[in-house]
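Have a look at this one before I ask anything.
Removed: one protein chain of the complex. Kept in place: all other protein chains.
Lettered A, B, C, D and E in written order, each chain numbered from 1.
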Amino acid sequence: MQRPSGRRPDQLRDISITRQFTRHAEGSVLVAFGHTQVICTASVEEGVPRFLRGRGQGWLTAEYGMLPRSTGTRMGREAARGRQGGRTQEIQRLIGRSLRAGMDLSKLGENTITIDCDVIQADGGTRTAAITGACVALVDALNGMQRDKRLLEDPLLGLVAAVSVGVVDGVPVLDLDYVEDSTAHTDMNVVMGEDGGFIEVQGTAEGAPFERGALDAMLDLATAGIGELVARQREVLASG
Amino acid sequence: MQRPSGRRPDQLRDISITRQFTRHAEGSVLVAFGHTQVICTASVEEGVPRFLRGRGQGWLTAEYGMLPRSTGTRMGREAARGRQGGRTQEIQRLIGRSLRAGMDLSKLGENTITIDCDVIQADGGTRTAAITGACVALVDALNGMQRDKRLLEDPLLGLVAAVSVGVVDGVPVLDLDYVEDSTAHTDMNVVMGEDGGFIEVQGTAEGAPFERGALDAMLDLATAGIGELVARQREVLASG
Amino acid sequence: MQRPSGRRPDQLRDISITRQFTRHAEGSVLVAFGHTQVICTASVEEGVPRFLRGRGQGWLTAEYGMLPRSTGTRMGREAARGRQGGRTQEIQRLIGRSLRAGMDLSKLGENTITIDCDVIQADGGTRTAAITGACVALVDALNGMQRDKRLLEDPLLGLVAAVSVGVVDGVPVLDLDYVEDSTAHTDMNVVMGEDGGFIEVQGTAEGAPFERGALDAMLDLATAGIGELVARQREVLASG
Amino acid sequence: MQRPSGRRPDQLRDISITRQFTRHAEGSVLVAFGHTQVICTASVEEGVPRFLRGRGQGWLTAEYGMLPRSTGTRMGREAARGRQGGRTQEIQRLIGRSLRAGMDLSKLGENTITIDCDVIQADGGTRTAAITGACVALVDALNGMQRDKRLLEDPLLGLVAAVSVGVVDGVPVLDLDYVEDSTAHTDMNVVMGEDGGFIEVQGTAEGAPFERGALDAMLDLATAGIGELVARQREVLASG
Amino acid sequence: MQRPSGRRPDQLRDISITRQFTRHAEGSVLVAFGHTQVICTASVEEGVPRFLRGRGQGWLTAEYGMLPRSTGTRMGREAARGRQGGRTQEIQRLIGRSLRAGMDLSKLGENTITIDCDVIQADGGTRTAAITGACVALVDALNGMQRDKRLLEDPLLGLVAAVSVGVVDGVPVLDLDYVEDSTAHTDMNVVMGEDGGFIEVQGTAEGAPFERGALDAMLDLATAGIGELVARQREVLASG
Partner (left out) sequence: MQRPSGRRPDQLRDISITRQFTRHAEGSVLVAFGHTQVICTASVEEGVPRFLRGRGQGWLTAEYGMLPRSTGTRMGREAARGRQGGRTQEIQRLIGRSLRAGMDLSKLGENTITIDCDVIQADGGTRTAAITGACVALVDALNGMQRDKRLLEDPLLGLVAAVSVGVVDGVPVLDLDYVEDSTAHTDMNVVMGEDGGFIEVQGTAEGAPFERGALDAMLDLATAGIGELVARQREVLASG
């Protein structure tokens, strides 16, 4: 078995996380998982949505988009079509839930953090790259709020990272690129906290149902891969 | 540990599946998981979406809705708001993927089956009830097509059923109702084929991340519960 | 002259009105006029729309929908298309006006009652069945508010019911089913109060204009038919 | 009893119908019922909607709009709000049905006539003025098609006109202006063919239900009023 | 060189400005530049948009529309399509900016003036006719507010008018009609204040880029033409 990229089954793509990628946002990161590149920003605004007002806690929400030509053939622009598709909504809901799981919102004050993940180049795994990069942007934003005395305590419970796993040609593999994703029999996205607990597990049989053994193998791969991603997040955050 | 409903941790709610619930659809089922009630219809139309034309295969798609007062407090009607929310889109995509996994679309001819799942009363687990009921409506529609000689072979690969599992007060439990769902630490929806393979696994930590052990216990519960649901599907389908 | 259903020209279809059909709504009714089946719920919420605030009176509004496969061929789901069609809006405005005519809104307090009428099976006359069933759901909701001391007086002025009449093959007939509706030369929907006064009269020539004599005959049929419907409403309300 | 305008109960407002009001449309009319002014155009296009293709017959459809400041206080522009309201849709469906009742569409060829009725000044009765004026624009368009040999036969079955009637302070009156409309107990719009048959009858009790006697009196008033309107249509059409 | 209309290159079309064209609006004008006819109303409402609240100043905004059959072939109605097109938005933003440039909004109090420009017949130059006519409607509305003591000072800084210029067959010409507009190599809309200063200059090369000399010649023509239009505005305003 040879992966198209020549990687070992348990090998991540080249990962890079660039902080302060743009200048306006409180946190701004360019994350790359191989050729997949996503701009992740964290924006801080005072106030919370109506359903949370007066409870003294904060909120975090996420939005996701793809530039029309981030993909091999041009996709219609969602703003022009007048609605966000089901896939977009599914992904932005996932990003929001995942990052909220890494925070104690009661320590955020009545502030809202909006995460924007915009894919500028897609090659598989955009949602997992987005979560991994957005978490770094979020930490930068939270640190800034603490420096500015807008927060008394750190709301961060722990880093959050994500990776895809799948079964390609019968072999469980880590961090699928687009070519592998297109041929995978099973596709799974796993989000974990830095302590190794599961935050989200989403597996889909693309063809035949998959067995418990394959599920276990994929979870093992994901656990190891996320360990590496968290190490990279820590390293990047320590550098600046 | 006492479940609010008095059920054992591994006990399903009362399940009922009523075929021929309405008269126009090729397949029409009222499914109840306890107080959760969903009307599931399967509609057959000639032709396939543009992206499949000329390939000689069929398609299956699903839509999901909730009556505004299926819930404890009235929800706004999506048709009036002018858009389907993210949750709705997520669920209808899940239903469609799950049922397609149970079919060989190449044996369907250039026909499209549209599954409609409309919740008339909600008490937790609407999406898993919908999948379980819709599969029976689908079988009725496919059998009708075979009787009418619109199909030469049976496209059904196997029955598909779904159930939710979760961890409530530290205990893994099967088939959560609304009260349990609201307090669960972890919430998981599992879709399986009748042969016991996984089609979809979607787990979410509502609070703290969950451990591999909890995941394993939930998957065990789901496997047993889906076994019972498939038995019920078979029994209902055999009844005529 | 023989009606397709074998009914006499002045004969209603089998009418059934089932109260407490679902458990969450303050009033919940399944109404059937023959094969036409509509779920009608009445939901009570505190507050009134902006244009009524501060006047000490209440409001009643109605929404209408059809399940996509309530009809012989599947209709597109309005939530998916992103807008309610003209027919839907016309019908829900009619239901709202008709039921408001049966109430003294000044006795409702600053509360809003929302009527939802969702057709689960259509065979002609869905709007008239909806009005007739929704009135019973409304009475249940109002009685509940009085029991809970949320109202000091009964806002109900009188029961409201509706029926269709038409001219088929030159003969005026009562309560048209879908087959008759499709061939009628004239189609008329009549809403009346229990005292026999007219609330709405909507007649349309489908082909040639109709004469005053035909109009008079249809109004006579409708008056008698609504008398029977009101008797049925009273009977059902007395039973519970 | 004195009407605010000083008119007799059975007296129409000043009616004017100006043909060739704008230059591009195949039929273009400015109709005034007192201060109510509506521009009505009939546009001819080749082809028919999909549901009629290949049947050799034509189609007529209508759209209705109000300039934002046609009314006493400015209304939001429907194009800016992104949807046509229920009232607009109800009225344009009524105009379309009414004019189709005056035509034999099988003689129109595969052509579509679109009627546009745009209210530039509103003072009650905009829909009835629109129908009455649009019929004249339609006749001009049909005559033009015959002159250009686009039609072999005249599709017109007869002129169509409309008027409102109501009960104000207990007295049945004809052709209500805005002040009367606001205080009417009953409001009715009647559309008739030139031969005196009914095409549409739409009556609504604004307060208490109305009795059969009031209905009869209103229909008598409407019949006489529409007779006058048809005479005016004929006179205007003969003049040019 | 002969213009299709026989006009000299520096000659405006016949201009007419009719005040009090409709009765409800605070200012109401029908403006005609040859066959181009636009109804312009100015509506006064208390209050300002959220972004201006509490600053003690007013606001002016504009909306633009075309009746569907104002043009040679029928255009779809924007209200029916559910969105205003790019051209509409561009024009209404231009009208708003242009008229705000003629006002001192700090003297308007917390009031909003909404300008509606609705084209009833189009023959080129609808946006420049709209600005020229709307300015007169605006003056009427402001004068009315002063008469009613709703304003202490006159917010008007000066009249504003607009005209199109272009290069047709190599010759710079003033106030293009539709035929000229369709064949122009360059098309320019110029808005000026009554003192001769520029408010907006929008020039577009339709084919080859245009030279500075052509630009200068067009600006000269526009300056003279707007001088005439302002004279006509003054004359009309003095008459009433």
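Just so we're on the same page, contacts are C-beta pairs under 8 Å (C-beta built on N, C-alpha and C of every residue); 3 or more make two chains touch, one makes a residue touch a chain.
Worth saying up front: this structure is predicted, and the values here are computed from it rather than measured.
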{"item": "Among shown chains, those touching the left-out chain", "value": "A, E"}
{"item": "Candidates E:83, E:107, E:150 or E:234 - the one touching the absent chain", "value": "E:83"}
{"item": "Hidden partner chain, touching residue among A:78, A:110 or A:220", "value": "A:78"}
{"item": "Residue among E:10, E:110 or E:200 that touches the chain left out of view", "value": "E:200"}
{"item": "Where the missing chain touches subunit A, by residue", "value": "22-25, 28, 35, 37, 39, 41, 43, 45, 63, 65, 67-74, 77-80, 82-84, 88, 114, 116, 118, 120-122"}
{"item": "Residue numbers in subunit E that touch the chain omitted from display", "value": "83, 85-87, 89-90, 92-93, 97, 101, 188, 192-193, 195-205, 207-212, 215, 219"}
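Note that in this section only the chains that are shown with their structure count from here on.
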{"item": "Angle (degrees, nearest 5) of the CA superposition of subunit C onto subunit E", "value": "120"}
{"item": "Distance from subunit C to subunit B - Cα centre to Cα centre, in angstrom", "value": "33"}
{"item": "Centre distance in Å when subunit A and subunit D are each reduced to the mean of their C-alpha atoms", "value": "59"}
{"item": "Contacts with 2+ other chains: residues of subunit A", "value": "83"}
{"item": "Graph class of chain-chain contacts, one of line, ring, star, complete, other", "value": "line"}
